[in-house]
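Removed from the display is one protein chain of the complex; every other protein chain stays in position.
Going by the order they are written in, the chains are A and B; count residues from 1 in each one.
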Amino acid sequence: MSTRLHHLISLAQLDRACITRLLDRAERMRDASLHGTRKLDLLHGRTVLNLFFEPSTRTRTSFELAARRLGADVVNFDIARSSTNKGETLLDTLHTLEAMHLDAIIVRHRETGTPEFMVRHAMSGVSVINAGDGNHAHPTQGLLDALTIRQHRPDFNNLTVTICGDIRHSRVARSDIHAFTALGVRELRLCGPESLLPEPDDVPQGHFTEDFDAAVEGADVIIMLRLQKERMAATLLPDESAYFERFGLNSERLKRAAPGCLVMHPGPINRGIEIAPDVADGAQSRILEQVGNGVFVRMAVLAEVLGR
Amino acid sequence: MSTRLHHLISLAQLDRACITRLLDRAERMRDASLHGTRKLDLLHGRTVLNLFFEPSTRTRTSFELAARRLGADVVNFDIARSSTNKGETLLDTLHTLEAMHLDAIIVRHRETGTPEFMVRHAMSGVSVINAGDGNHAHPTQGLLDALTIRQHRPDFNNLTVTICGDIRHSRVARSDIHAFTALGVRELRLCGPESLLPEPDDVPQGHFTEDFDAAVEGADVIIMLRLQKERMAATLLPDESAYFERFGLNSERLKRAAPGCLVMHPGPINRGIEIAPDVADGAQSRILEQVGNGVFVRMAVLAEVLGR
Partner (left out) sequence: MSTRLHHLISLAQLDRACITRLLDRAERMRDASLHGTRKLDLLHGRTVLNLFFEPSTRTRTSFELAARRLGADVVNFDIARSSTNKGETLLDTLHTLEAMHLDAIIVRHRETGTPEFMVRHAMSGVSVINAGDGNHAHPTQGLLDALTIRQHRPDFNNLTVTICGDIRHSRVARSDIHAFTALGVRELRLCGPESLLPEPDDVPQGHFTEDFDAAVEGADVIIMLRLQKERMAATLLPDESAYFERFGLNSERLKRAAPGCLVMHPGPINRGIEIAPDVADGAQSRILEQVGNGVFVRMAVLAEVLGR
């Protein structure tokens, strides 16, 4: 049995046993919730701080709900208006927060490596949980995607997963790839315009392609990424409808996939840009299940890093 | 006995029995509070989300206090900074929030019909509570105004109520009118500059007038509405002091009303525009009682829609 995690920065170092333990725990959280136990007492007296340098109401709310359902207190540190803007360094902010005797800091930051930097420089026993850093990692998203897939397709060894969109700049894709690889996925297909595909060395686990039809063929899971409007130019495609034509998931294309192929998206979705509305809302869409699993996975992570 | 409400969108469909039940419940909440029971455990484990598309610290705080005093967890979803600004549709925001297993969403929106729209499209059992939509409805304000009146004048059948100001654009006035009519008010007088009075078909229950002196004559309750500065032009009055002259409530005018006439205002007040400072702060003013009752009414509504 692998040792208990004290931080969660990336899934890159986590083995199959560890990821499986977290997913099992998230499933027990979901079962308890479905049986009416909405609130647990596991983290009573613990304090969790949301430190979001990038605004993200969805992820922040998901973490906040997760922490509250475990009985923890949650404080939102509104960094946009804090003294960090007055020139305080990240390190001084970190040490100040630590000195207030917090148990966990959930951090999102535009720059890759910020959570890792915080772990290296933390002076107390505070746990750091990465809620997304630069293009690097978004580990709870990777876990919630793995959980959503596992509910429907428990055998990763027989699974073909296609991820499509701006993989080069996507921390979601990187964490997904780590999770699915650790769980033994059979085949990973990474699809997008050439300029939005990562360097091969950066992501050695996948098969790269610009041909979305081929990438969809026989896939058991398709994960569509959000296209950031400002990346449009890099695609060499004239406009969003041309992007949708080549890389959007519509119902016609979905027929090429394996029967019952799961359709996923980290949200928020751009309807008609990367995904057709009828597919996003269709019977194969697992997008809202992902949101629900997000809360359970974050409960599992908080219980893991803060558990006694 | 009328059935339990699952949502609260408007008072238009609520009958006397239902409104009375909510007011009775609010009164029990107030009694418990006055006897030292500040915190109840009724909604322990339940989660309430504030979804305010229009800023309103007062109403949001009132709902937040109400939910906390019932033991619920409260999450503020700061929509101004959320992904809705990145182009996510209202429906996608709604479904995302539902997927996080919330129990109630308290919504305020500039557009009439948004809470109703959310009820129609909600996929889970989440309760929707309208905290004000466009010119349409502000049901908890209608209830708290009714509660405030009932404490002092329990017999609505003998009551003359005057509402003065921008009735055309006021969701407060509409919800007041529904509440007072359901409770059997004898006479409703609606007063304001012609351009700020509603179409008669829109509000069939009231007597319209531009003569404030006549509207005050013998009234048992006077509710002054806040004048939105941007509506000034539509009044055809040259400036705020001219408005105050014709439609402001001063102590001289108040003498025309019935003895002990209640003076009310939903706040925040514009001193010297719609109401004289000495009247706002005077012995007949119930403005702060309204604020206090706001918390108790919102507790009653939350207990009603979330109660088991």
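Here, a residue touches a chain if its C-beta (ideal position, glycine included) is under 8 Å from a C-beta of that chain, and two chains touch if they have at least 3 such contacts.
What you see is a predicted model; the values in this text were computed from it and never measured.
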Tell me which residue among A:D15, A:E88 or A:D239 touches the hidden chain in the full complex.
-> A:E88
Pick out which of B:I19, B:L49, B:L225 or B:I269 touches the chain that's been left out of the picture.
-> B:I269
Of B:Q13, B:T61 or B:N158, which residue touches the hidden chain?
-> B:T61
In the full complex, which residues of chain A touch the absent chain?
-> 44-47, 49, 73, 75, 77-79, 81-83, 86-89, 92, 95-101, 123
What is the set of chain B residues that contact the non-displayed chain in the whole complex?
-> 33, 37-39, 55-58, 61-62, 64-65, 68-69, 267-271, 288-289, 291-292, 294-295
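The rule is simple: only the chains that are shown with their structure count from here on.
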To lay chain A over its twin chain B by CA atoms, how big a turn is needed, in degrees to the nearest 5?
-> 120
Dist(centroid_CA(chain A), centroid_CA(chain B)) in Å evaluates to 41
